[in-house]
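What you see is the complex with one protein chain gone and the rest in place.
The first chain written gets the first letter, and so on, giving A and B; residue counts start at 1 in each chain.
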Amino acid sequence: MEKEKLAIYGGPINVFYGKKQVLHDISLEIEKNKITAIIGQSGCGKSTLLKSLNRIIEEENGTINGDLRLFGKNLLEMDEEKLRKTIGMVFQEPIVFPFSIEKNMTYGLNYHFSLSKKARKEKVRHYLTMSGLYDEVKGDLSMHATNLSGGQKQRLAISRALSVEPEILLLDEPCSALDMKNTLLIEDLLVQLKEQYTIVIVTHNLAQAKRISDHIIFMDGGRIIESADKEKFFAAPENPLSLKYIQYMEKS
Amino acid sequence: MRNDPIIKGWALLGAILAVFTMTMIVYYLIKSSLPAFLEIKGGLFDLNGEWRPRSANPSYNILPMILATLFVSFLAVAIALPFGIGTAMFLNFYVRRKTAAFFLSFIDMLAGLPSVIFGFLGLVLLVRWFETQLHMTTGECVLAAGILLAVMLLPYIVSTSYESIQKAEKRYMYASLAMGISKEHSIIKVILPAIRKSILASFMLAYGRALGETMAVMMVIGNSPIFPRLFGRAQTIPALTALELGSVEYGSLHLSALYAANVSLLVILFIVLGTGYLLQRKLKKYDEI
Partner (left out) sequence: MMKYSKRLGVRILLFLLGFSVITVTLGIFVYVFYKGSSVISLSFLLEGPSGIPIGTDGGVFPAIIGTLYHGLLAGLFGSLIGIGAAMYIVFFSRHRFLRNLIQVSFYFLSGLPSIIFGLIGYTVLIFRFGLDRSLLCASIATGMMLIPFVGIRAQKILQEEGEPFIKESLSLGISKAYAVRKLVLPVSFTNLLSASALAMAYGMGAVAPLMYTGAVLFANIPERLDQPFMSLPFHLYILVTDGISMEYAYGTAFVLLVLILIIHFFVRSIGFFREGGEWRPWKKKN
């Protein structure tokens, strides 16, 4: 594929925790303005791969070897702060800082931009409206974030990740702790967001991947087994392992 | 302020000073005790020797004090363990949760009491009681120190054994009660064996703490540098240090002997504490009780 259309590409990379290798020969092509879903059984390395993309894994004593490109630049040698500002991440357990909603939002803004009070307020409002949270709390941003429901917390986390103006958004099973209503809300949000952002989502929920993604990466045992467009992957998977996984997941 | 040199500097300085403090203490302990170890040698640990640092013909036998320290501490833990574990059992099995929590935090407050207050109370209550009830000419003795020290260890033993009893109860008690076995039977036959390893760990840790107690023991033990007997006076190494430090000269063999005494105690103390910590860590790692 033409490189201009890709957000992240390259490889192969190998990832280690200490001496133990957890990811083997990973090569990627992640298309701009698309939703890429990484699927596979638990322990297959899908979260590890996600954490390697913004190198947060290095905080857990992981090391990445190889060559990976972010818009053409070497991702593994970039300044971490710049990298992570470009690639936002949302975790499985919704984490909100124990402050007001407003302070949760301004935390990243204040660090990366010097904004006037008015502009900052505008941005906070903009990103909260995007996730639908602004209307839900009726504009009361002084509300303590720990009082929000799980789904609201996760949407706050997404708004906060967006506030530092990333180009890519990584989500690690963002809905696994949520109920159906909030799951659907977030799925809708992600589909909207792909107009402006490139999205990579890890999920163990095959139906979810089917609903929202454009591209599927199937992993097993720390390797990428198959990487294909959604339609092709579900209609005619190339690898017998993929087929087995799809059949198994659809039965249960 | 994005890079925050203040925070990083604070962390780095704290780290350096913490390690520096340890290094400095180790350095001075070794350096100051070395003359005594080299010059007095076996005289430090002599079954027939004496502690006469100020005599014209001085001798520096620290063996009685080492034995006294070990003895008093052992006595204390031996007294405190049954009382502490019994209290934890009582609070866990026979008292409502809220009341138990109240008493626990109350007993916990005992740990915050300065040891000099314990020493004071030991002197006016325990020692006096020994004198009036047991007709001893002087009540200051090893047993008094052991009992006092036991009281000081109680909060620690109660809270640690309460924790492991709770864990054991969650894991085994319901199965046992479901079989129609009485509470008391389960306590003796199930809970007590289940927590024996953590009892051993807290025994070691409590013993290590007891070895280092200074003020309280010093105020009730009578401070004679002789071999310890249950109803006789004796002197522990921390007490010896605290009492004689004020009158030693810098660079004297006397000071060095005091250092040697403390180094000897520390070797024992860290072996005991180290075993306790390792045991505790092993229990935690394998999720044992």
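We take it that a residue touches a chain if its C-beta (ideal position, glycine included) is under 8 Å from a C-beta of that chain, and two chains touch if they have at least 3 such contacts.
Computed from a predicted model, the values in this text were never measured in an experiment.
Undergrad: Using the definition of touch stated at the top, determine which of B:L34, B:L67, B:M136 or B:I181 touches the missing chain.
TA: Of all options in B:L34, B:L67, B:M136 or B:I181, contact with the hidden chain holds for B:I181.
Undergrad: Of the residues B:A206, B:I221, B:L255 or B:L279, which one touches the chain left out of the display?
TA: B:L255
Undergrad: Take the complete complex as the reference. Which residues in subunit B touch the chain that isn't displayed?
TA: 1-8, 10-15, 17-19, 21-22, 24-26, 28-29, 32, 82-84, 86-87, 89-91, 93-95, 103, 105-107, 109-110, 112-117, 119-121, 123-125, 151, 154, 158, 181-182, 184-185, 187-188, 208, 211-215, 219, 238, 241-242, 245-246, 250, 255, 258-259, 262, 265-266, 269-270, 273, 277
Undergrad: Can you name the residues of subunit A that touch the chain not displayed here?
TA: Answer for subunit A: residues 54, 56, 59, 80-86, 88-89, 91, 95, 97-100, 103, 107-108, 111-112, 142, 144, 157, 160-161, 164 touch the chain left out.
Here, only the chains that are shown with their structure count from here on.
Undergrad: Express in whole angstrom the distance between the two chain centres, defined as the mean CA positions of subunit A and subunit B.
TA: 53
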